[in-house]
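A single protein chain has been omitted from the complex, and every remaining protein chain is retained in its original position.
Read from first to last, the chains carry the letters A and B; within each, the first residue is number 1.
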Amino acid sequence: MHISTNPWVWIAFFFTLSVYTFLWKDNFLYKIAEHVTVGVGMGFWIVLWWDQTVVGQFWIPLSTNFGTNFHLIVPAIMGLMMVTRIIPKYAWMSRYALGFTIGAGAGFALPRVIQGGILQQLYATLLPIDFSSTGLGYNLIIIIGVLSSLIYFFFSKEHKGVFGGIANIGIWFLMVGFGATFGYTVMARLSLFIGRVLFVLGDFFGMQLF
Amino acid sequence: MNFWKKLEQLDRRIIYVIITLAVILPFFFRLGLPISISPEVKSIYDYIENLSPTDVVFISGDYDPQVDAELTPMLEALVRHCFKKNVKVIAANVYNPQGVGLVEPRLKKLAREYKKVYGVDYVFLGWKYGGTLLIMRMGEDFQGAWEVDYYNTRLEDLPLTSRIQDYDDIALVVSLTGSGAYISWIYYAYVQYGQKLAAGITAVMAADSYPYLQAGQIIGLLGGLRGAAEYEQLIGHPSLGSAGMEAQSWAHIAIIVFIILGNIGYFKIKKK
Partner (left out) sequence: MFWKKQFPLVIVFVMGVVMAVQYFIPHSASEFVYDNYLKWGITIGIFGHILGYFSFFRVHVMKVKKKTPNWGYSLLAIFCAIGMIIVAALDGRGTGGYYMNIYLYTSAAINATVFSLLAFYISSAAYRAFRARSVQAVALLLAAIIVMLGRVPIGNYVSVWTAIGLPSTYDISQWILNVPNMAAKRAIALGVGLGSLLMTLKLILGIERTYLGNQ
């Protein structure tokens, strides 16, 4: 085990500890870290935006092949019109660009969501039921689970009688599903902490971790 | 005040200390617990294992630093596997510019380790604007969609990307994400172009992704740090994911003990 001599690792270590001081209470070290990450992140993004999108996606195609790409000037102006949103008098101009992208986005989503989000999900639910362990232990339960959970979400009819009974089965499935999500959420949050511990022990203290 | 009442009002900082110890101590006292391999992870491994050196895997690091701890081990394990098999890698950040700073250094590090040549064995495209539009554009004209790589070299000037026209030239797309980005890949790349997809997602999202896995819309799933650890075991190269698994084990035990104690206290107090 040897402490890192890399100044960058020391900087990251300092900020890591600064953030953890928040567990005691809010303080200036945490606030400094908070604003450094916002500022650096924004600067990082602006550089990428300029170099990768304005130059890479707009200027290079326009300058290398103006004949076929000259029409890109029109959407560029439309994009700039979005900035009028900050001037109340001219804010309506941003609606053209917004209408263009929102309308097309909705149009793109419509058939693809029907296909991928609804139909393919329904096909996958229509499973064969037989007396095998898969048929009873998996497929039948999946079909019952999907149908009863869907019925639980159907609020146009009062949850009474047989309908209410099926909805009640749906609640059990949903509870198990939420339990699984909670279990996985605990795992996720701890993984993030483990990630920082791996940095401190491995990168800063130079411990052999694997 | 009785014992259970006191326990219920336990200072939060004591809980924090216990969790910290549960995470840190396993790094000093290791048990060497083996990790079981789940079918959803194995299916991604098998798919890449059966690719030929001319095949291309497109890895999109659609994630932020917030979830770096979970997703970078996956990125490294997947890239290692591809490099070992001589499968070509194109990495990019379709959804997230912040991911550029996380993917680029790791990709370069692994390329050095496996002596891979930039532009021939792997390419880093960085971030371009578009999200779903970019995904769709890749299906029509891959080179037109990206134009240049991260270092502003035109794709037609790089041997690897000069032969990629659309999704037909990509064997597998892997979306590494802490959001619903993988669902966009399903809607706009799988549904429309039939592109084979795999997802590497944070554990928070993992339970929600099983319907897509069962429907065959994704060929496999890496869920959280555990998914990364399983993949590391499969490629025989334990790294960050595997290193964290023992700490994860003991921290889970600590949380389960918290839940049980909290509930015992709740029922004891309620009884009185």
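The definition used in the following text is that contacts are C-beta pairs under 8 Å (C-beta built on N, C-alpha and C of every residue); 3 or more make two chains touch, one makes a residue touch a chain.
All values reported here derive from a predicted model rather than from experimental measurement.
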item: Hidden partner interface residues of chain A, rising order; value: 8-9, 11-12, 15-16, 18-20, 22-23, 31-44, 46-49, 51, 53-54, 57-58, 71-72, 74-76, 78-80, 82-83, 85-86, 88, 91-92, 94-114, 117-118, 121-122, 124-125, 137-138, 141-146, 149-150, 152-153, 170-187, 189-190, 192-193, 195-196, 199
item: Where the missing chain touches chain B, by residue; value: 8, 10, 12, 15-16, 18-19, 23, 33-36, 38, 64-69, 98, 101-102, 104-105, 108, 128-130, 133-134, 136-137, 140-141, 144, 150-151, 192, 203, 207-208, 210-214, 223-224, 226, 245-246, 248-256, 258-259, 261-263, 266
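The criterion applied here is as follows: only the chains that are shown with their structure count from here on.
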item: Approximate Å spacing (C-alpha centroids) for the pair chain A, chain B; value: 13
item: Interfacial residue positions of chain A with respect to chain B in the complex; value: 23-24, 41, 44-45, 48-49, 51-53, 55-57, 60-61, 105, 108-109, 112-113, 115-117, 120-121, 123-124, 142, 177, 180-181, 183-188, 190-198, 201-202, 207, 209-210
item: In the complex with chain A, residue positions of chain B that touch it; value: 13, 16, 19, 23-24, 27, 66-70, 97-98, 100-101, 126-130, 132, 136, 144, 146-148, 150, 152, 154, 183, 186-188, 190-192, 202-204, 206-208, 211, 214-217, 223-226, 238-240, 242-244, 247-248, 251-252, 255
